[in-house]
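Reading through the structure tokens given below for one structure.
Heads up, one of the protein chains got dropped from this complex, but the rest are sitting where they should.
Going by the order they are written in, the chains are A, B and C; count residues from 1 in each one.
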Amino acid sequence: MLDYVTSYLKSNTTPGQAGNLLWAFIYIILIFLGLSVAVIAMNWLERKILAHMQVRLGPMRVGPHGLLQPIADAIKLLIKEDIMPAEADKSVFWIAPVLVVITAFTTFIVVPFGPTHAVTDMNIGVLFMLGVSSLSVLGIVMAGWASNSHYPLIGALRSSAQMVSYEIAMGLAVVAAVLMTSLHGVGLYGVAHGAVGDGTLSMIDIVKAQQDQHAWFIFKFFPLGLIAFFIFAVAMVAETNRAPFDLPEAESELTAGFHTEYSGFRWSLFFLAEYSAMIAVSSIAVTLWLGGWLRPFATWLTGETWDLVFSLFPAATFLLLALIAIVGTLRMPKHPYFRVQTIGLAGFAAVLALIGIVLLMPPVRDRIQDIYWFSLKVAGFMYLYIWYRGTFPRYRFDQLMRVGWKVLLPVGLGVLILTAIVGVLL
Amino acid sequence: MVATLKRQFGSGISEASTYLGQNYMVVDRSLIPEILQVLRDQEQFDYCVDITAVHYLTREKPFDAIWILYSFARNERIRVKTLIAENEALPSSVSIWPTANWLEREVYDMFGIAFEGHPDLKRILLPEGWKGHPLRKDYGIIQQDQEWVQKNLGIESGQ
Amino acid sequence: MTPVATPFFFYLLSSLALLGGILVITRKNAVHSALALILTLLALAGLYLMLYAPFVAGVQIILYAGGIMVLFLFVIMLVSIEKSQREEQFNKQWIAGLVAAVALGALFVRVFVKSKALHDLAGMHPAQLPEQSNTQEIAVYLYGNYMLAFEIASLLLLVAIIGAVVMAKKRI
Partner (left out) sequence: MTDPSTYISHLELGERDETFLDSNELIINMGPQHPATHGVLRVILKLDGEKVLGTECVIGYLHRGVEKIAENRTYAMFNPYVDRMDYVAAVSNGLGYCEAVEKVLNVEAPPRANYIRVILAELNRLASHMLWLGTHALDIGAITPLFYTFRDREEILKIFEKYCGARLTTHAFRIGGCLYETYDGFEKDVTKFLDFVTPKIDEYEELLTTNRIWVERTRNVGKISGKECIALGVTGPVLRASGVRWDLRKAQPYAAYSEFDFEIPIGQNGDTYDRYLVRMAEMRQSLHIIRQAVGKIPEGPIMAKVPKVIKPPVGEIYHSIEAPKGELGYFIVSDGSTQPYRVRVRPPSFVNLQALDMMVRGQLVADVIAVIGTLDIVLGEVDR
């Protein structure tokens, strides 16, 4: 039994490929927990960042700097009365949020947090992610229809049209990136590296291809990779129904769009699904264009010293966060009313510092690095999402469709064809 | 202007003068809406500022209906006033100024003066089915349609 | 990777597909029928996976469940429920249906028996493609051997798209 458990640790494939059910299960649990924490953190960060963009403070009351606010919100949502409209289609109304959450979480089994840190690797990895995330639109449509009310129905119609349209542009951008895996042409660094080979749809192999070609695909065949990435970056915002493409839940038009009639726990499932879908599509973008788990400047800053420096980044990040928390603790008002909060924040700082110290240890350091770089890149995308929301007005439906069909689709096709031509010629 | 109008409508214009620098004229009920049409087309009063009414409980013809008009070209206002009796309808001026639509509805709502030819004459501020017209002088300030309130809001009156 | 509990998943997915199929024709509410159809399609995708054809499975999910069925639902949702509830269903001729089903079943049985006999005769086994290269194999066949047929099919689809646009739009 112990052999079974430890045998995997030495392997260099994912548990799914190794056929190690136990570790696959452990990974699933870890990803599930990690995602939940990420969504909670996202909730707090979004409110805080948005607030600071808008000259506000954001949540400040529940816990120091509102750190416990998302937890309080979660508890509130869980103990809220469960309301189902009398005229709703009960079964469909019930299934819809579950379906949305399942699809949002299922995509993560192929997300490679590192060369071995994924539940499994499929040879159709990207296709699988796109396919499963395209199922989430079904949940939204079902939710809108089952509510048996006009605003949700319009929201659902908008959402289905929008997601089906943008999936095409998204798919074209993805195909361009997949094509690049087979084209070992001259990379950014002028290193000819093999001939035209087999392409791959597997998430891990795509990142490995970027490693072998010494170029993240965003820089490959400049500017083709960049354009494809841009198309994907726009389409993914539309896919996840976020501002400025948040028409299905445009609050000023459709009150809350497809989830107008949902409340409490069911609503929180939609919330959870939305944020994990955001993380999922960001993961695709990171994997396909930004080198997945690869650290930045992997080809320029080589050598053992640089490896060491970059491997210290995760610990440094946590120690920096701990430092910020300590400064926050010192700056807390000295009034007795804030005593509990001050102690709480100090405790939080201690936990962060502890994590940072643990991350300093060499074995942990090496295993955690891939996950760190991957998460950092995804976090960058999450910040972009919040930034968009603070900056842009909302598109109108016909304009949205125009952007999707008349701009992104032709450009995507052009990039695909040019990539093929350039790849073969070089 | 008054002279030309008087020539055109004769004794229909019973009074035309100025009070505190503001022009007004009192016309006969029968001249509405021709005089309004003339004012818009010939005298360039192309902007109907307001339509309202005043209730005089004791008078024989208890209502004053008042049109306040403005001319962009002349930069001046004029008030056209006519006296009408209880239950007497006025011709609608929606075809002259589309803005009259809601204004006439409000007059109907508040005074119960009907406008003939109005495309959609119904209450505007008060709910459908409300009894009484609040801006009439015989409608007390704390009076309300108890029956409506009880039926639609399910409460005893708030007073 | 060694397959786990293959018979169990086979029977599970098959029964889900059958259940979905039965629900499609028995539900009065068109939206429920469409959802049941999605269940069938997903179960079929699972069966493809078991046949070591992940690419086909992925395409099945993306195109059928994620694309076409969404458009189906899009149209169905616009039809008011009350109207569809009152409408007469077309599945009343169950005798004819039964006969057709029995005939089809007999055909399947015959094919199964016959092919089994053939296998036993020639010692043949169904071709088993290695899992890893299945996608590449499909690409080779699609864009190599059957290039012409593939392009003709795409032309046909293009014509269908244009036809649909023409039909749906009043003015062009």
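In this text, contacts are C-beta pairs under 8 Å (C-beta built on N, C-alpha and C of every residue); 3 or more make two chains touch, one makes a residue touch a chain.
All figures in this text were calculated on a predicted structure; none of them were measured in a lab.
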item: Residue numbers in subunit B that touch the chain omitted from display; value: 19-20, 22, 24, 46-50, 52, 54-55, 66, 68, 72, 75, 77, 79, 94-95, 97-99, 101-103, 106, 110, 119-120, 123-127, 134-135, 137, 139, 141
item: Residue numbers in subunit A that touch the chain omitted from display; value: 50, 53-56, 150-151, 153-154, 157-158, 243-244, 246-247, 250-255, 389-399
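Simple rule for what comes next: only the chains that are shown with their structure count from here on.
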item: Chains touching both subunit A and subunit B, listed by label; value: none
item: Most distant chain from subunit A by Cα centroid; value: B
item: Distance from the mean Cα position of subunit B to that of subunit A, given in whole angstrom; value: 64
item: Centre distance in Å when subunit B and subunit C are each reduced to the mean of their C-alpha atoms; value: 70
item: Subunit C residues within the subunit A interface of the complex; value: 1-2, 4, 29, 31-32, 35, 38, 54-55, 57-59, 61-62, 65-67, 69-71, 73-74, 77-78, 81, 131-132, 134-136
item: Interface residues, subunit A side, partner subunit C - complex; value: 16-19, 21, 89, 91-92, 95, 122-124, 127-128, 130-132, 134-135, 137-138, 141-142, 144-145, 148, 153, 156-157, 160-161, 163-164, 167, 198, 201
